[in-house]
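Only one protein chain is missing from this complex, and each of the others stays in its spot.
As written, the chain order gives the labels A, B and C, with residue 1 at the start of each chain.
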Amino acid sequence: MSSVNTINRIAIITSGGDAPGMNAALRAVVLAAENYGIEVMGFRHGYEGLLTNDFVKLDREDVEHILQYSGTIIKSARSERFKSEEGGREAATNLDAHQIDAFIVIGGDGSFRGAEHLANFWKGPIIGIPGTIDNDLFGTDNTIGYDTAVETAMDALDKIRDTAEAMDRVFIVEVMGRNAGYIGISSAMACGAERMILPELQKDKPLTVDALVKHIESVQRVRGDSSYVMVLCENQWPGGAVRLAEQLEDRLNLPCRPCLLGHVQRGGRPTAMDRILGTRLGVHAVELVRQGKTAVMAGVTANELSETPLIDTWTKRKKLSEELINIQQSLFNPIKKDRNKSTQ
Amino acid sequence: MSSVNTINRIAIITSGGDAPGMNAALRAVVLAAENYGIEVMGFRHGYEGLLTNDFVKLDREDVEHILQYSGTIIKSARSERFKSEEGGREAATNLDAHQIDAFIVIGGDGSFRGAEHLANFWKGPIIGIPGTIDNDLFGTDNTIGYDTAVETAMDALDKIRDTAEAMDRVFIVEVMGRNAGYIGISSAMACGAERMILPELQKDKPLTVDALVKHIESVQRVRGDSSYVMVLCENQWPGGAVRLAEQLEDRLNLPCRPCLLGHVQRGGRPTAMDRILGTRLGVHAVELVRQGKTAVMAGVTANELSETPLIDTWTKRKKLSEELINIQQSLFNPIKKDRNKSTQ
Amino acid sequence: MSSVNTINRIAIITSGGDAPGMNAALRAVVLAAENYGIEVMGFRHGYEGLLTNDFVKLDREDVEHILQYSGTIIKSARSERFKSEEGGREAATNLDAHQIDAFIVIGGDGSFRGAEHLANFWKGPIIGIPGTIDNDLFGTDNTIGYDTAVETAMDALDKIRDTAEAMDRVFIVEVMGRNAGYIGISSAMACGAERMILPELQKDKPLTVDALVKHIESVQRVRGDSSYVMVLCENQWPGGAVRLAEQLEDRLNLPCRPCLLGHVQRGGRPTAMDRILGTRLGVHAVELVRQGKTAVMAGVTANELSETPLIDTWTKRKKLSEELINIQQSLFNPIKKDRNKSTQ
Partner (left out) sequence: MSSVNTINRIAIITSGGDAPGMNAALRAVVLAAENYGIEVMGFRHGYEGLLTNDFVKLDREDVEHILQYSGTIIKSARSERFKSEEGGREAATNLDAHQIDAFIVIGGDGSFRGAEHLANFWKGPIIGIPGTIDNDLFGTDNTIGYDTAVETAMDALDKIRDTAEAMDRVFIVEVMGRNAGYIGISSAMACGAERMILPELQKDKPLTVDALVKHIESVQRVRGDSSYVMVLCENQWPGGAVRLAEQLEDRLNLPCRPCLLGHVQRGGRPTAMDRILGTRLGVHAVELVRQGKTAVMAGVTANELSETPLIDTWTKRKKLSEELINIQQSLFNPIKKDRNKSTQ
């Protein structure tokens, strides 16, 4: 912390899919910056705002009480135009025109690739804050929004379980996570789902309808009832939960009901964990700016503040915990018991 | 209340789709009955339990603290077998074998038709308690479970709104209510949905993709942003929310995202309103039994306890409030403003 | 609806204790007014804003998406200054200076008394909208905010019940309602509280520590366990829940734990019911203004829109439902059973 750069004005955007807790990070950046007499300019609608010069000065009173709201007060978007060379150049010109000394982007891997693109045209320090419900960024144990999304998926699964216990049925709940099964495994484990279909597992050995039917029938035999709840990550089954429910219903003598949570998972009051994480990372990002760091993502790793080169966040792969997969797969698997029985 | 019948033992079932608050009604029946020294036998899995003699004696300690749980502790089901003449006769025989003096069924219109079927074979008093999230029973302002289902749909819509405000998009949320738009209109109104597609409105004048596109574009023009949330009742669009989202995305320059709530709407902690309604109706049903009433449904109409012939509950039609439809349609309709503008 | 007054500008305030759903009413007034080309001016901080000329013009975009937020975007307050003759006169002068044609106040009985005071000095139409969590206004079945407050109290009681079932204990939860036991009885009934202490019951026959100890011991005897949850309305016990817990603990061989919910009950996302009620009443208020009505409160009685002279709202008394009191008192009372046992 010996060399502290002179920073007078920071630009900040929220980019890509919004995530609950982005506002907490935004607030922390503004409050931490204010303590050092640094101004913060929020550009609206992600990188698009850098092109259209759609910005707002953010003061303490703008952010003081936004902690409990999801979404992002400076809005988010995906910008195709920014990805071009011309777009990058224009954004850089605008940042300079506003005398911006540092740039902070809150978002996921697409947003960080955008930051890399910007770095080709703009020479100031750039810091990333991991904000995405998917939790698929290397360099931080959790991303902002992930914990809330898991709670939302869990809430739906709990409600499904209520009705599954009242009337024996098969339910398929489709959750987000086309590239990573974080929401999938955590919500499945939190609700004791009988089955989960994750990208990490599908890649090696895709499930078939036959295999699913066999497992469901096995659970029925062991348990003596037929309530069966499955967590399906998006993009892991052609036609999704709706199609899979039809396929299973054709084969089983049981109603199969789909549920597609969709963007419900992006909303909702952020959990305490996401608010605290957002706050810590917002403060950390301002410190990194002052320390002259650039092209790094602020993170929390093993409870400690960390920093990771932006490029690593998407080129390196954070691995889903094998401990959790093992617990969920081997432990709560009634097939094993069924097999024991049938051999007796 | 002059003539009070001698009732020693009541049988009770929960039947059809389960609804949050059924347990509250169950509890109230048991506690009210106990006060008169009446025994309560719960038959499990709806009418099916009458055929299989799957029952349990319900005492105070069984029901004392089930108020906060959805589902039904005696489980529910739909029974094809019971609908036959043989099924009805068998159920009657079993009720007599257990010396049942009165029969209470908690459920929706299908369950009440079942009660009518039973009445052909069994001569004891039969009382219905309206338990269905759909609220489509004549003779009671609200059915048990409806208020909770609206809260659940509202919760999803609120979360969708969060993300819709952060990123301009079209969202379609499919809710329950294939025959009646109660959940649809209440959740749409509670969340300020830009559009609702209800069976009552579709019947007269089905919406086209063209009309929807026109409305969405009109809202965009008036508002200057593009967040648009639509509530779609199930069975009101071929292929449901998933298909409609594809159709709209083909036509609009905007991402359209579906959400299919499904059976999530049947679960969740019952609201206070559903617990209180369930409690009042459970107590009321026991009083009706003691007064020698039969083939009636216990209800609450204009805040007062009421009774309605079971047959009326499905032959007469409870009408969706025109006041609410008018408010939701004419008032919050940006097209009107758009039209004014364009004529200037 | 024959005579429709020419109204160009409506002033609106939210006054007294805030209640979840006030924003829904505010929104509905603005949107309904806009449909008739009427402007709406919101004065901030209740009657205080009429004195300080602290106002804001409210347009569609200001209110479009405030449905899901509790509190009130134009803030509320209690104003001593306004109650004087000078205050009333000043408010009237300001309303005239802003060419206000009608005045709408959202609040409770204190706010409506304020409206009566204003009517001495200002001749335009004045309409009240019932907004208070206490539900103690004559002329409407429910006030805006009441349903949400009951849910909040219920939520706390449910959590207390969780731990009460895990460890046998006595719990006292203090809820709002110093003059009326609406929140008290509804939350007690929704959670199956073993005892409730309401103003309506205390007035006739105040409970003693002795009587409570007797009841608790009786419940212990009948049930065989000692979990006991009591709902206490504020101001019904000297020293409140904290003191009562000490008094009971002195007498019983059991830990007694107080909980004081306080203003938590005023916050939280409004329920669908409160949002819909607020919306209906907001629209209704604008219609009443257009019909030339004055000094009335918009209400919903037996599901129908109603209007009641403002003065009746606090001079006449809405009575707590005897049906509910009877259910809660006589039905779930283990003492009766205990007495039967002991006489055998």
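Here are some notes:
Just so we're on the same page, a contact is a pair of C-beta atoms (placed from the backbone, for glycine too) under 8 Å apart; a residue touches a chain by one contact, two chains touch by 3 or more.
Being a predicted model, the structure only gives us computed values, none of them experimental.
Counting contacts over the entire complex, the absent chain touches A, C.
Only one of the listed residues, C:56, C:77 or C:207, touches the absent chain: C:77.
Check A:74, A:189 or A:216 against the missing chain and you find that the one touching it is A:189. Only one residue from A:165, A:200, A:217 or A:234 touches the chain missing from this view: A:165. Think of the hidden chain as still there; on chain C it touches residues 14, 17-18, 20, 69-72, 75-77, 152, 156, 158-169, 171, 240-242, 257-268. Although one chain is hidden here, its contacts on chain A can still be listed: residues 27-28, 31-32, 34-35, 60-61, 64-65, 67-68, 141, 147, 150-151, 154, 158, 161, 165, 186-187, 189-192, 223, 269, 271-273, 275-276, 279-280, 283, 302-303, 305, 321, 323-324, 327, 330-332, 334, 336-337.
FYI, only the chains that are shown with their structure count from here on.
Shared residue numbers account for over half of those found at the interface formed by chain B and chain C, and the copies are therefore classed as meeting with the same residues. Taking the mean of C-alpha positions as each chain's centre, the chain lying farthest from the centre of chain C is A. Averaged Cα coordinates give chain A a centre that lies 34 Å from the centre of chain B.
Here the spacing of chain A and chain C, counted between their Cα centres, is 39 Å.
In terms of their C-alpha centroids, the spacing between chain B and chain C amounts to 28 Å.
Within chain A, not a single residue touches two or more of the remaining chains.
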